[in-house]
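What you see is the complex with one protein chain gone and the rest in place.
Labels run A and B following the written order; every chain starts at residue 1.
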Amino acid sequence: MIKSYKLQRTIADVVIYVILAVLGIIWVSPLVWLFLHSFRAEGGVTVPYVFPKQFTLENYSKLFTDTDVFDYPRWFLNTFVVAVFSCIISTLSVLMVSYTFSRLRFKSRKMFINIGMILGMFPGFMTMIALYYLLKAMNLTQTLPALVICYSAGSGLGFAISKGFFDTIPRALDEAATIDGATRNQIFWKIILPISKPILVYTVLTAFIGPWCDFILVRIIMGDKRENYTVAMGLQKMVDREYKQNYFKQFLSGSVVVAIPITILFLKMQNYYVEGVTAGGVKG
Amino acid sequence: MNKTKRFCAIALAAMMAVTAFAGCGGTPTDTQTASGGDTTASTGDATGGDTTAADDGDPLLGEGAAGPISLKVWGPDAAQAVLKDQCARFSENMKAYGDITIEVVPQGEADSATQVLTDSSAAADVFGFACDNLDKLVTASALLEVTGADADFVKSSNSEASVNAATKNGSIWAFPETGDNSYCLVYDKRVVSDEQAKTLEGVFEACKAANKKFVMDAGNGYYSCLFMFTGGLKIDGLEEDGITQKFTDYDETTMVNTMLAFHKLFTENKDYFLNGEVTKIVDGFKSGTVGAGFDGSWNFSSAKETLGENAGFAVLPTINVNGTDTQIVNMFGYKLLGVNASTAYPNTAIELAKFLSGEECQKERAEQLNWGPSNKVIAESETIKNDQALSAILAQSAYSVPQVGVAATFWTPVGTFGSKIADADNPLDEAACKEIITSTIANVKDE
Partner (left out) sequence: MTFIEYKSLTPAQRVTYKVKEFFSLLPGRCKGFFSAIGKFFVNLFKSFGAGLKGYGARFGAGDMSTKLSYLIMGFGNFTRGQVGKGLAFLAAEVLYILYMANFGLVYLDKFDTLGLVAKREIILPNGRKSVEFVDNSMLILLYGTMSILLTIVFIAVYVANTKAAYEAEQTQKAGKKNLTLKQELADFLDGKYHITLLATPVILISVFTILPLVFMIMIAFTNYDQNHVPPGNLFTWVGLQTFRDVFKVSEGASKGYTFIQLTKWTIVWAIFATFSNYILGMVLALMINKKSIKFKALWRTLFVITIAVPQFVSLLLMQQILQDDGVMNVILGYLGIAPISFFNSTALVARVTVIVVNMWVGVPYTILQTSGILMNIPEDLYESARIDGATPVVQFFQITLPYMLFVTTPYLIQTFVGNINNFNVIYLLTAGGPKKDLSLYQAGQTDLLVTWLFNLTMNSNDYNTAAAVGILVFIVCATLSLITFNLSKSSRNEEEFS
């Protein structure tokens, strides 16, 4: 009886291993394809076989040296700068908003929360043209600060997860500090933030990734100002009708280069991410 | 209550600081398009002031006298070097009348109209665009009209079709830049013989024999309109409202028979037909899986690079409809040079566009970039005659419908129409064809 139970469990485990392995391969293989073909020497956009026949580093070297049409290094730097700044502003906004909603009690708090929740539900690109002319009125169009503003201005609306996280921190902590004479400002910076590393990392990570992925807003804000494009916009342009034939392999290698820093960051920070989102998600 | 209001005071102060800056920063750059208060100053001066300058033969009409002129020109990446060179020559020619700085900025012809319509004051003064955007641009008054002597110049030096492509409501709105924005048959000479390239049946036969594919982007309205045009149903400009497509009358039987002929051919040769993007043609040449395709002129140099001497170019083939070989008719576009209506130097900008559209510049583009000219003299020149690709595409213009007066609603339904004809898995009969063609027309017209 016990033996068969054990056997059953072993079988179950084997089945799970098989499923995980198969699905894992399915999940990773497109990326492996991306990686392999970013070294492909022959062919253009598609080739009628799975593995490249010849490998070369040319796609990568062209990416960084052949900068007349596609100034990839410059765009990479732009994106990095924009990501850093918008990440700082976003993180601060998100934390400030979510802390306020979670810990402080004031009139019309519920209303603010509800408004905040639904504001993000309007299709974003619809407001792009308005955004463009607002930025133009501020003389910011075709500049990197404009992008920073666009990516971080509305970030305060994404307070749900971190509010959930703050909700899980016992209020006794605040009360004890208040008795000791601490102001709310001090409580926020000196007591709550230091123990909120998971949600901090989660917020930083999501805010940092944003600018690497947007290719619609940049197009309208930057117009013909190529030197201020971001990587996503540049990569998207490489697969436009005009360039696809000649630049597709560079698109592949460019994608790999973008993915590397984010991958490293992500794998390093994964545990915090999970911790943050778990605590935040439960309370929402 | 009190708290909220004091908070508002601070919020307002901050907000107003921001917007006040906005006001200060925005006004000067905006005057062109927006406030209208003191805009007349810039253009007005140019108008009123220097009438005498024109008498002196100053082609810039005194625009250069007030100070340095700076212009921005948009052209595609491939043409940057040539364009820069030509612009520099223009500045040099005009040196006597003013100090002109021209900035050449890469911007593809497909996108430029959208960019101009988004914000014309940030767009180039002179820009290249595909002629199907003419309607949009003219409707929005984004272009300066070409009048008088300039119009005569355009009419006398360019092919009639290219002039038509730049004409709307009886006026000319742009200077023709090229006469090659279309597609024709591109083939691998080792697979398809020049003789076989004359009929679509021959092309398929050759591909079948070599087990290679024929590529056409039948789900894309730009290519699939050829089914419609070959069948005799052509576009005929726009209705008076400026947005609804007009169609010519057509014979339903011929139309249906043509659709069935294409459908039958695609179905019979299912394994040798690839319905996909045009990039697959050159890709396929590289990997040896494709024998021929309907490819755009912008891809010709890649095709030449890949196939070398074996690259074949010919006008679109014929198709056998009920026993008669019918020439396939496609859509033919032109690239035009437009002058942005928001330009601060209308005269200089028009002068520049005229120069770039001239014989000399077109010749250089034909030689250095392989761009088919719209200029009549260059089109007849030896340069073109010796180039199989350019002569094929120029010859194609005789069997085509000019890409003008195309409604924005045209492309999607016509793409759908093409997908249905090319769909080998869902056989069509006469009734289905009739249904498809009527609903396509209805959909384009949004009825």
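Keep in mind that, in the parts below, a contact is a pair of C-beta atoms (placed from the backbone, for glycine too) under 8 Å apart; a residue touches a chain by one contact, two chains touch by 3 or more.
Bear in mind the structure is a predicted one, so any value in this text is a computation, not a measurement.
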item	value
Interface with the undisplayed chain - residues on chain A	9, 12-13, 16-17, 19-20, 23-24, 26-28, 30-31, 33-34, 45-46, 48-50, 93, 96-97, 99-100, 104, 106, 109, 111-112, 114, 117-119, 121-131, 133-134, 137, 149-150, 152-157, 160, 164, 167-171, 183-186, 188, 209, 212-213, 215, 232, 235-236, 239, 251, 255, 258-259, 262-263, 265-267, 270, 273-275, 277-279, 281-284
Touching residues on chain B - with respect to the absent chain	2-20, 22-24, 26-27, 30, 32-37, 39-40, 43-44, 46-47, 50-51, 54, 61, 114, 117, 120, 136, 139-142, 144-145, 147-150, 219, 241-243, 274-276, 280, 289, 341-342, 346-347, 350, 408-409, 411-413, 415-417, 419-420, 423, 425, 436, 439-440, 442-443, 446-447
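What we mean here is this: only the chains that are shown with their structure count from here on.
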item	value
Centre-of-Cα separation between chain B and chain A, whole angstrom	37
Residues of chain B touching chain A in the complex	1, 3-4, 18-19, 21-23, 25-26, 29-30, 74, 76-77, 105-108, 110, 115, 118-119, 122-124, 279-280, 282-283, 286-287, 289, 298-299, 302
Chain B-touching residues of chain A, taken from the complex the two chains share	42-48, 69, 106-108, 129, 132-134, 136-139, 141-142, 220, 223-224, 226, 240-246, 248
